[in-house]
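Excluded from the complex is one protein chain; the other protein chains are retained at their positions.
Showing chain A:
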């Protein structure tokens, strides 16, 4: 299904940071929502800030958000805990259209439904296996998966184990 862009995306001044601070606040909020919706729709887990992509650039009207603008949008997302920088260089960030906690709960519910507690699954099975390809967490980025499992570990619902070079998890 095609992503349906909001009206702002066709509105040329949307790509220029607005001088009126009230208007700018609304503008950044619209951007925040757009980033999240876009990433959710395209299943983007890690956003590369330097990569050129349609999200921040509308070729039809020949407008693109400046790097300053992108920085501001990401700041808002970070304040909302909807992104997290992958490292200090701030070139890539995890996008949390679901929080690690939410991913954890989703995976745990799936495990319970399938009666798979007390068995060990590999990370690969959990996110790339045939059985899960219709689940929302199919294709989940490994780093986010690990964060999600850590939230489950914290409530004693899972334990991450390493065996013979591969990684797995046991659910309780």
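Everything that follows uses one rule, which is that contacts are C-beta pairs under 8 Å (C-beta built on N, C-alpha and C of every residue); 3 or more make two chains touch, one makes a residue touch a chain; residues count from 1.
To be clear about the criterion, contacts and distances are computed from a predicted model.
Hidden from the displayed complex is a chain whose UniProt protein name, among "Beta-adaptin-like protein", "Vacuolar-sorting protein SNF8", "AAA+ ATPase domain-containing protein" or "Aminotransferase, class V/Cysteine desulfurase", is "Vacuolar-sorting protein SNF8".
Here one chain is not drawn; of A:2, A:22, A:113 or A:130, the residue touching it is A:22. Contact between chain A and the absent chain runs through residues 7, 10-16, 18-20, 22-23, 26-27, 62-64.
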